[in-house]
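The structure under discussion appears below in the form of structure tokens.
Omission of a single protein chain aside, the complex is shown with its protein chains in their original locations.
Right, subunit A next:
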């Protein structure tokens, strides 16, 4: 297609939008609503995933050793654990460190009570590894592998948290996929309706174009450009809105629920938009392109 033809088709595409003002506005508005809901959901999913990930990393498996296990055996277990799939980091805690932690947690304010133990550390034989994960779904596998390792006496795990988080994570993904599919279908249907309206209004013009030898691509181009513009506008508007709303919503939640500040941690808007902006734009342009392309193709065949 020549540059002059591209220019002409773009001009006609823009004209189509103005000619069909009400329908175009309705399409842009609905598309914007769809992308807005998508963006909102995307931000929630991204943040939830982030929180789940952080929570997952806090879930540990504790691997204890039999009394008298030599250091090189303990080191070997540590190395093997690090190589396990889903492991984020492995920390070695000696009996002394464990006792210090215990004192901090349970004898705070009444340190004299702990002094009764003096040099007799009750946790002297509790050298262990704390295994932190980035994928809790692998927890059971790691526990089973660890139990089979030489020198390991006992493996503790937090089953309930891990399972709940994994289930919740999966549920969020299923719901998000379902919502995205529904939104896509609604948007394609809307764009298709707008283009059908445009085709109906311009039926005579299309017939004339074909009589005088216009190729299908030439007839199709203005409608496809119309769909693209509607799609892109329908994406830009909610993306801009969401950008400002996101920061406000985060600030509001942090202020209103200040007690949760330690638990809830939001991703900065720039990080969310690093993914949301291209996805939103491609989605808008894609829906606009596909919806109009399929519709005009159907009408040209008829």
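Please note the rule applied: a residue touches a chain if its C-beta (ideal position, glycine included) is under 8 Å from a C-beta of that chain, and two chains touch if they have at least 3 such contacts; residues count from 1.
Keep in mind that, in the parts below, contacts and distances are computed from a predicted model.
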Chain not displayed: protein name in its UniProt record ("Cell division ATP-binding protein FtsE", "Quinol oxidase subunit 3", "Putative nucleotidyltransferase with HDIG domain" or "PhnB protein"): "Cell division ATP-binding protein FtsE"
Residue touching the undisplayed chain, where the options are A:218, A:243 or A:289: A:218
Omitted-chain contact residue, chosen from A:44, A:168, A:181 or A:208: A:208
Residue, one of A:5, A:156 or A:200, that touches the chain absent here: A:5
Touch residues of subunit A, complete complex, unshown partner: 1-2, 4-5, 8, 19, 204-205, 207-216, 218
